[in-house]
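The complex appears here without one of its protein chains, the remainder shown in place.
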Amino acid sequence: MNFMSDNVTGAAPEILDAIVKANGGTAPSYGNDDWTKRLTQSLSDLFERDVAVFPVATGTAANALALAALTPPWGSIYCHAEAHIQADECGAPEMFTGGAKLVTLPGEHGKLTPSTLSAALDRVHKGFVHVVQPAALSLSQLTECGTAYSPAEVAALTAVARHHGLRVHMDGARFANAVASLGCSPADITWRAGVDVLSFGATKNGALGAEAVVFFDRELSENFGYRRKRAAHLFSKMRFLSAQLEAYVQGGLWLRLAGHANRMAMRLADGLSALPGAHLAHPVDGNEIFIALPEPVIAGLEAAGFGFYRWDGNVVRLVAAWNSDEAAVEALLTAARRLAG
Amino acid sequence: MNFMSDNVTGAAPEILDAIVKANGGTAPSYGNDDWTKRLTQSLSDLFERDVAVFPVATGTAANALALAALTPPWGSIYCHAEAHIQADECGAPEMFTGGAKLVTLPGEHGKLTPSTLSAALDRVHKGFVHVVQPAALSLSQLTECGTAYSPAEVAALTAVARHHGLRVHMDGARFANAVASLGCSPADITWRAGVDVLSFGATKNGALGAEAVVFFDRELSENFGYRRKRAAHLFSKMRFLSAQLEAYVQGGLWLRLAGHANRMAMRLADGLSALPGAHLAHPVDGNEIFIALPEPVIAGLEAAGFGFYRWDGNVVRLVAAWNSDEAAVEALLTAARRLAG
Amino acid sequence: MNFMSDNVTGAAPEILDAIVKANGGTAPSYGNDDWTKRLTQSLSDLFERDVAVFPVATGTAANALALAALTPPWGSIYCHAEAHIQADECGAPEMFTGGAKLVTLPGEHGKLTPSTLSAALDRVHKGFVHVVQPAALSLSQLTECGTAYSPAEVAALTAVARHHGLRVHMDGARFANAVASLGCSPADITWRAGVDVLSFGATKNGALGAEAVVFFDRELSENFGYRRKRAAHLFSKMRFLSAQLEAYVQGGLWLRLAGHANRMAMRLADGLSALPGAHLAHPVDGNEIFIALPEPVIAGLEAAGFGFYRWDGNVVRLVAAWNSDEAAVEALLTAARRLAG
Partner (left out) sequence: MNFMSDNVTGAAPEILDAIVKANGGTAPSYGNDDWTKRLTQSLSDLFERDVAVFPVATGTAANALALAALTPPWGSIYCHAEAHIQADECGAPEMFTGGAKLVTLPGEHGKLTPSTLSAALDRVHKGFVHVVQPAALSLSQLTECGTAYSPAEVAALTAVARHHGLRVHMDGARFANAVASLGCSPADITWRAGVDVLSFGATKNGALGAEAVVFFDRELSENFGYRRKRAAHLFSKMRFLSAQLEAYVQGGLWLRLAGHANRMAMRLADGLSALPGAHLAHPVDGNEIFIALPEPVIAGLEAAGFGFYRWDGNVVRLVAAWNSDEAAVEALLTAARRLAG
């Protein structure tokens, strides 16, 4: 009955099993193991391109390290005003980049638009030493509002970025939910749409703690090994990160897990939005629901022990996870209907 | 047959089991879970003092974050010339402290001496803005030469540090091996001997990937939560770190594991040092052996598939682990005796 | 005929003379000279309080260093969206603070309002490690729109800051123009109104290159000497900075110079705003004028060799300086009237 976040869940059985299996015997440390080698191949297959892969253990590490590879300290990173890198990482991007500046832009439903981005970049005095120089665009997929950019939307934004000389990062903490929802290939929504580097999230969607920084432009990763080590994110027993990620993508597990979460979210969204006085704050493209509900419904659900966030005013956020229980979803809807009654 | 390092091993069954057990149900994220709460109590019991505990996943994170809590950017950290923080972390302490300086000192067998430290600190012009100001002493326990400081040795060094206004950090990547070897209480070798903050290692001694920064002076930890988050080391599914650490100390597991490693190391040391032409480079106080061997013995062992490091010239390093196999130890000794002919 | 900026001017004769006079003989280096000692007394007299004074040579240095003394790397600095520290210093505050975040707020005519500030600070989740913590408020006086905060306005803003635990910095690159315009005492508009540290500008108002960081709360300056040295802003021949600043305040020179600049600006403002199609974009409280003019007037003045900035659309900025020539002002007005004719 906990819809607070997808990170309140544990690990999927297949992933836990992979850890247990990886536990036998010795293995070279610091990523020189077979799991890590296989992982690069797995993700190259998945993305239909030779990618450079760097497992790390937190999404903040994936994001902050990836951004540090894209911008000098005197650069700026363009992102949505509600982007996780801006709002929820206590300045990690600033720390890892040596003090680059995040430039935030507005956009409905958590999405940037080409016109807003273009206008912002046009205003910058390029080559003028008094101002930080645009270096990177960071897109969240899913966005912080639970919406998904289509491949065309991503391509339109990266075209603007490219025109102004920016490199493109995608924060994919909920990348699986986006891909499962869009039904596109991972390649279509990333490098084919102009993305240079992806924070490929797994923790929220069934891993214990594993993310991968995936470079589509391998040249950008040239010094990434030093960055990761220096930032204390190089694991001695790396096989346990890589084993999680390998299991995560094997046989499409990641999309099955995300697909389930998305369906549970959709069921919650359909049920709740049918209540009198309810309306969705944002389209539900993945596993997150932002919905305005009457206060008695909110309070009643809380009293009944359902877990979710009071987001803003009478808007609440519910997040479905890879293992969200259908019965729990139904129980919440039943309770909500009764309260709204 | 792999004595390259203790980090080539997997996780102890009890610790893996704790992860599996922790996997049931949902839990509040980012350390607001029961495992993390219990862990603070466990370590407070272990250290006979109310400690502040911050789980992280790598030893580099533990060290660099702990040091950042002890020094301003214009401070200096005194350590042995071979200290891991100086020699093996690609500048992580410099990154996390905002550019503090490591001042390295010599010392036999990896140990600093009060006289060397005192002389170095006496030479510093205190309060002179042209020079970085001594802020912290960092001791490795075990040292990088596999030796252990006695409580009296630690106390003598921290007394010098205290006299000059420095705070004291202990890099305990192999703290368990030291405590098992010394037979003292964890308190005796840390805060009772003047240590302010400990990097309490578990990864090398049977965890998958878990370390704890333990503050004996809780005031020093005031802003540590921000530091950890900002450095991308706050885990959303923290329970999986805390569960490892809880199992690690429960019922003295950590000392049993370390004790086994130490015994295996001692057996290797005894056997190898009896060979003609062999001599130990350093006393063996824990699970690491540094020993000069005749080149034919080294080459022969390598050819036979035994894993270890060529350290320096004809000195090799062998590291025994929590799960080092007695049979493997005997096999290595038998082979070595045959080679030494 | 150059109204581009007040920094296109040279040094006032009195200040140049002070440099020449300071050139005799030897003097202890790095600020241990008599000029620097006297300066602290001069500014303590001027501000009616024992202040700590640190001369530096650029306004960016004064601002970035002062802010670094007020915020940890995980802190945030609240400022106007157009503040110089945000818009014109290429990320220097981020560099000097170790990556703190600037939070920008809107406000008419370059001024923050207590309600906007209060609302922004109320929204922050205090003590929540995922978000940077409000640490400082930075006010520009004059603002970037050429307006001046009254003592009551400053006090109202600092009261909000104080309520939320923030320290207060004032960017006084044009502090003299503000004080000359307000007719208040320097103390009234700074520490008596709640300001902790001031970037006391002199360069724009008649110095060669000299600013002072003035701490009203001397405790905040405890480690400032290290910060300044480490940032490479400790001058060996400090007497030449201090001599400039000493001459600058001696006998009220700074206010005479600023008063002249303000009068010239007011004359320009009065003359230009009387033109058909002209209107001031902001009140003129000091030596800067932002005024919308018909394009033919702008283009005509440019063609005639008058120097000023095209700011935004048909708004231009003209800045009068300590030595702006009355004849040049009249010449510009005459030309403008003819063009508007």
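Order as written gives the chain letters A, B and C; numbering starts at 1 within each chain.
Going forward, a contact is a pair of C-beta atoms (placed from the backbone, for glycine too) under 8 Å apart; a residue touches a chain by one contact, two chains touch by 3 or more.
Please read these numbers as outputs of a predicted model, since none were measured by experiment.
Of the candidate positions B:4, B:131 or B:266, contact with the hidden chain is made by B:131.
Residue in contact with the omitted chain (choice from C:47, C:149, C:191 or C:226): C:226.
Touching the chain that is not shown, out of A:115, A:223 or A:334: A:223 (per the contact rule at the top). Shown as candidates are B:94, B:144, B:171 or B:246; the residue that touches the absent chain is B:94. Screening C:18, C:197, C:214 or C:234 for touch with the missing chain picks out C:234. Even with one chain removed from view, chain C keeps its contact list with that chain: residues 2, 4-5, 7-11, 16, 19-20, 22-30, 56-61, 64-65, 89-92, 95-96, 203-204, 208-209, 226, 229-237, 240-241, 307.
For chain B, the residues touching the absent chain in the complete assembly are 73-74, 87-91, 94-95, 97-102, 129-132.
Residues of chain A in contact with the chain left out of this view: 30, 72-74, 98, 129-130, 133, 223, 225-230, 234.
Methods note: only the chains that are shown with their structure count from here on.
Across every pairing of chains, the maximum count of C-beta contacts belongs to A-B. Ranked by how close its C-alpha mean sits to the mean of all protein C-alpha atoms, the top chain is A. For this pair, chain A with chain C, the centres built from the Cα atoms lie 42 Å apart.
Mean C-alpha position of chain A lies 34 Å from that of chain B. Averaged C-alpha coordinates give centres for chain B and chain C that are 51 Å from one another. Among the residues of chain A, those in touch with two or more other chains are 89-91, 95.
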